[in-house]
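The next block holds one structure in the form of structure tokens; read it before the comments.
Note that this complex is displayed minus one protein chain, with the remaining chains in position.
For chain A:
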């Protein structure tokens, strides 16, 4: 970031204000509205759900710097939870399913968070991975409940409020529900990142020692964001189960956690919308290249990942943002040159 000058020029100032304004949410809404009209609605729904998952993951990773390598745990248990509720309770309203999953995932995140957050850095990543793998194995073991490797069949989408109110078997309705939830989470993230708690998260990420000395219970701050992130990832899981109408152990496999990491890094980890852009981008790439050459796809994915880590660490959205800033600064410099050198500027 360029910061040698105290004040900004007018274009840069305007840009910064725009970037910081709630107007961004309108942009996100337009994006989500356009998605199923540009792509087939099935793909649009899948991208929105996995984007929501990456968004939840990034709330933890991007803002507090905690790299969970086990977020599949929340996506998977959320999917199984929703599917089991549908199968065993004869299709309760989806609104009730989502609420139940949020509470359930909050409990799982609280327990796993309490146990894993005592350790920092790579140990935290390893323990979250271990928890997820434990549930992965468990999904085969308790096959009476989960259907084991055959997966859980017979899942369907009940209506949103019961009694046939808002039919979610309809693909448009279901997408609208997903998009509204994504917008809600984006709105919450927007408020969060500008709030005092958001600053506490950044402070923990940048310098935990100093943050403790300033009077912050950093362990509790990390636990709270871990629980929020787990709950939202679990909600994405519930939507995934209802969307596919089938759940198999694959959703708990470590590669699912890896997808969240990849989508977030490629899209932009210190950005709100990056995880969704990353999910869209990688999904599009997979669709384009996996079909033509499945073997080459993994190699290509590796190359993409290496490229972003080495040359574009701020991801697609981060790169776009710094490009906009550079353009604004360039416009300001041009303006300053043309409006005569005689005028003394005092900042």
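Going forward, a contact is a pair of C-beta atoms (placed from the backbone, for glycine too) under 8 Å apart; a residue touches a chain by one contact, two chains touch by 3 or more; residues count from 1.
What we mean here is this: contacts and distances are computed from a predicted model.
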Leaving aside the chains on screen, match the unshown one to its UniProt name from "ABC transporter", "Probable branched-chain amino acid transport ATP-binding protein LivG", "Glutamyl-tRNA(Gln) amidotransferase subunit D" or "Methyl-coenzyme M reductase operon protein D".
"Probable branched-chain amino acid transport ATP-binding protein LivG"
Of the residues A:210, A:313 or A:333, which one touches the chain left out of the display?
A:210
Of A:119, A:191 or A:299, the residue touching the omitted chain is A:191
With respect to the chain omitted from the figure, which of A:199, A:313 or A:334 is a touching residue?
A:199
Spell out, residue by residue, where the missing chain touches chain A.
1, 3-7, 188, 191-192, 194-200, 202-203, 206-207, 209-218, 221, 224
